[in-house]
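First the structure, in the form of structure tokens, and then the observations on it.
All protein chains but one are shown in place.
After this line comes chain A, so read on.
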Amino acid sequence: MPVAASAIYFLNLRGDVLINRTYRDDVGGNMVDAFRTHIMQTKELGNCPVRQIGGCSFVYMRISNVYIVIVVSSNANVACGFKFVVEAVALFKSYFGGAFDEDAIRNNFVLIYELLDEIMDFGYPQNLSPEILKLYITQEGVRSPFSSKPKDKPVPNATLQVTGAVGWRREGLAYKKNEVFLDIVESVNLLMSSKGNVLRCDVTGKVLMKCFLSGMPDLKLGLNDKIGLEKESEMKSRPAKSGKTIELDDVTFHQCVNLTRFNSEKTVSFVPPDGEFELMKYRITEGVNLPFRVLPTIKELGRTRMEVNVKVKSVFGAKMFALGVVVKIPVPKQTAKTNFQVTTGRAKYNPSIDCLVWK
């Protein structure tokens, strides 16, 4: 069965169509009106990101102040649809220089049309890698659409690489200085009961990489972890964790990573794309040491007043220190007035996100 998308729409918050592309003729042009009247103008909007109206399914996402809607008429693959939107937005962002909003769209109609044609043909996703697309989809004056300079024609053989075997890296790169940067970003998700017991705690981490390397380098990254995916039994038999290993529950890799080699040799080997990318993602649930302990107490003083007392204690070693600590305390939407007593730092009430923010 076809899993093809019939059309893609970009709408602003009022429901006006900013730009759209119809890939197939099996949905009528009034479909977006149906979306507007049945979803945008009702309270349904936040209810579910997949909705069906009159035989068509709408898969939609809100990105800043734009709704991106994919219309499908058959029993499509939803996960694929969402992933496509996410990737497309990343692509647009890299073209527009970081921002993706209504104005960016309005200023770049021509470019977006071109990209939409290139990333999806007749409803089937094609190549969405910014690296390659930038080779041949070039529009001068991306940020200032009406200033035009004469420019070179794209290299004629660019198209050969478009569909090359290494879809994420172009050939013939050369840098004077070869550099690799590696960042590890971890986010700790913690759920605590009102009595202070840890209900659930896990870490999702990302390894971000920035490469400026010449040629087609094959990189290898060794991890000192104990990837406990298939060795479950072994893991359980080990009574306590030895100090240095971390057990990753699960890992996913960027498409450049050779997955087979990872499974056999336990090294991450890959040909990196040029520039910045997310090499891998992982998840840990066991043996997470919390960096902070947060002890909140909430007292309701009468029907209209509330007192919140938040104590944050660091639990990591004395030699380390934390930078850029921000505490956000969600408060009811109707909060009118706030008073603070802080021992250090500064607190502010931010009504737009209904939070007290301490820095």
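Keep in mind that, in the parts below, a contact is a pair of C-beta atoms (placed from the backbone, for glycine too) under 8 Å apart; a residue touches a chain by one contact, two chains touch by 3 or more; residues count from 1.
Keep in mind that, in the parts below, contacts and distances are computed from a predicted model.
Q: UniProt names the one chain left off this complex as which of "WD repeat domain 75", "Cell cycle control protein", "SMCR8 protein" or "Beta-adaptin-like protein"?
A: Answer from the UniProt record of the missing subunit chain: "Beta-adaptin-like protein".
Q: With the full complex in mind, choose from A:M40, A:V86 or A:L173 the residue touching the hidden chain.
A: Among A:M40, A:V86 or A:L173, only A:V86 touches the chain that is not shown.
Q: For chain A, which residues reach the chain that was dropped from this view?
A: 1-4, 15-22, 24-26, 29, 34, 46-50, 52-57, 60-61, 72-86, 109-110, 113-114, 117, 121-122, 124-129, 136, 139-140, 145-146, 148, 150, 153-154, 156, 158-160, 162-163, 165, 167, 189, 191, 193-194, 199-200, 202, 204, 229, 249-255, 258-260, 262-263, 278, 280-283, 330, 332
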